[in-house]
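Removed from the display is one protein chain of the complex; every other protein chain stays in position.
So, chain A:
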Amino acid sequence: MLCKRMWQWCRAARKVRRVCDCRKVSGEAGGVRIASGEAGGVWRVSGEGGGVRRASGKAGGGAVAERTAYDVVVVGGGHAGTEACAAAARMGARTLLITHKKNTIGEMSCNPSFGGIGKGHLLREIDALDGLCARVCDLSGISYHVLNRRKGPAVWGLRAQIDRGLYKNNLQEALEKVPNLTIIEAAVEDLLLSEFQDGHHREGESLAKCRGVVLGDGHVIESQSVVITTGTFLRGAINIGMDVTPAGRMGDKPAIGLANTLERLKFNLGRLKTGTPPRLAKNTIDYSQCQIQDPDNPPVPFSFLTRSVWIRPEDQLKCHLTYTTLEIEAEIKKTLHLNRHVQEETSGPRYCPSIESKILRFPGRSHPVWLEPEGLDSSLVYPQGLSCTMPAEHQQALLRLIPGLQHCEMVTPGYGVEYDYVDPRELNSQLETQRVCGLFLAGQINGTTGYEEAAAQGLLAGVNAAAKALGGEGLTVDRTESYIGVLVDDLTTLGTSEPYRMFTSRAEFRLLLRPDNADLRLTEKGYKVGCVSEERHEHLTKTSQKLSEGLKLLKGDVRSISSWTRLLGRPQNITPRKKSALQILGLASWEVTLQCLAPLDSRYSVLSEDGVIAERLKIEALYSDLVEAQNEEVEAMRRDQALVIPHNFDYCSPALSLSNEVRGKLSRARPATIAAASRIEGITPAALVVLLRYVKQKQQQYSELL
């Protein structure tokens, strides 16, 4: 019984591979017909009418035989979409970006800032994989400030206020320079799908292959893979007071057709909400009642390739801080019955709550409000901490109760957005949907929040969509090497019930995954996949060579503690123990720098001259002992991650004799590896061993096939 099942599975796998092979040939030779028995005809899931029907002439038959105009189509021009299309194009795929409006590409819909704790880590990792946003931030920031400066470099939060206009222009300019990339304005209404296999669908197996998109005017654009990054636009609706307006963002149409398509394909959809505060007129704020936060001097750039940011340190703008008073509580409670967004049960982000929910959950406190400039020349101010959805006139009244804002003018009201998201457990670790082969999702559609989270997913989806089209392995990053890996693993394994945001506490190996070493962790990997430029790779090679020479030198210089104390002028200490220079550099209480060591050895003085290298060595030293002690754990997790569970694994097979509870949890999450399975709550050691056994069987059968 069991053997038979495995045999069937193998046959299916072989079939799939044959189909894929054909496709590759067709891609290269151009014009070779794919129509083999298994691949079947072109089907289209209609957006409005029920069920599946054969597409009409122009989308059907003949079109299939032609070489598609694009390898990758990216839908949506937000932070995920722009990274996705740029990454795909970098990989050498002919890429098309489809957006509602060209001039909103790179729009920062909410806060005028990038980075923060955890988010700064993501930005550095995006940069290490040659993404755009970190570099664009270095060209568009107006106030740079590293958070957590005193709490240790592993949790520094690189952050900057960004000029909205500049960011948009710089990003659009950067996209124009990307080869292989075309951008058009259109609304995508539907997906072009081809039936993947005859017979009925088994759980975990792909239902169809995505072969392109259908535009609002009925036009069909074919491609090898599609990345959807619709953000809050998927059946988006804006709430102000009791009014609901269908929209993805103030003034922009929502995406309804695509939502229907996903629903028809039986994707598991959920609904989330988020909000944005009102915007204020700068010249009506009394800053004298606020605290001032000065920007850093010198500003720390986001990109490894940037030596210094575009703005002169002294030209940076200041941020201001004020606090709410208790008076606002009455005003908010008075308007609760007029506030639809708050009354609803949809999950909102817990860490980015509206002022209404802060008042309701933590009454009797004053809450901080950061007044952030929206741009160098902008007359608008963004009051961070004041997201609200009450009727506009009440928002104005509320604002005037806050010190410094007594006479302020509200330019646009705050509003709430509700939107559909796809249960991210539908995705594999390359962000491809398991249901539809060749369809990738990235950004808020996967239940995340934040520009950086979106951009990180966009980059990964773009690289993998291109790899899929061009026949490469693609890029998978895991929890032991990056925050991107933590993000993707959390989402695809555990799913999410609220908008997911990155925190450093989500990473097990926080001392290893630092902003300073993102390039060492990821650039080489990205280069091998093909998404990193020669220039960046060269830069990495140089840096890592200098670093490893420095580390070798420091590790090799072992002296007794007493001689260290003598050399560095510390209180005498009689102990037989010896320490390397690296350990001395890492002693938190000694506060030694490379400059202090410079007199001991001329090679140290050479090292200390390069500021960047000296700082990075010091950081390495701070954590080296603890990181080394964690090495075994990292290795163990990597070993588990190497044990891949077949994507169409049948957890309900009686041969496994798993309990109902475990079965349910595993088939919902469909973990990609043993490591992922072990993180699902309620999966017992016994269940893991059963899975191990099948993974081993699979490996054996694979080797037989090859």
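As a working rule, a contact is a pair of C-beta atoms (placed from the backbone, for glycine too) under 8 Å apart; a residue touches a chain by one contact, two chains touch by 3 or more; residues count from 1.
We take it that contacts and distances are computed from a predicted model.
Between the listed names "TrmE-type G domain-containing protein", "Ribosome biogenesis regulatory protein", "NADPH:adrenodoxin oxidoreductase, mitochondrial" or "Proteasome subunit beta", the UniProt record for the complex's undisplayed chain reads "TrmE-type G domain-containing protein". Across A:288, A:602 or A:660, the single residue that touches the chain missing here is A:660. Contact with the chain not shown here comes from a single listed residue; of A:151, A:219 or A:337, that residue is A:151. Only one residue in the set A:219, A:334 or A:350 touches the chain that does not appear here, and it is A:350.
Contact with the omitted chain, checked across A:87, A:553 or A:675, is made by A:675. Hidden from this view is one chain, which touches chain A at 111, 116-118, 147-148, 150-152, 154-155, 157, 350-353, 358, 361-362, 365, 367-368, 370, 384-385, 503-506, 510-511, 571, 573-575, 577, 583, 587-589, 625-626, 628-629, 632-633, 635-637, 639-640, 657, 659-661, 675, 678-679, 681-690, 692-693, 696-697.
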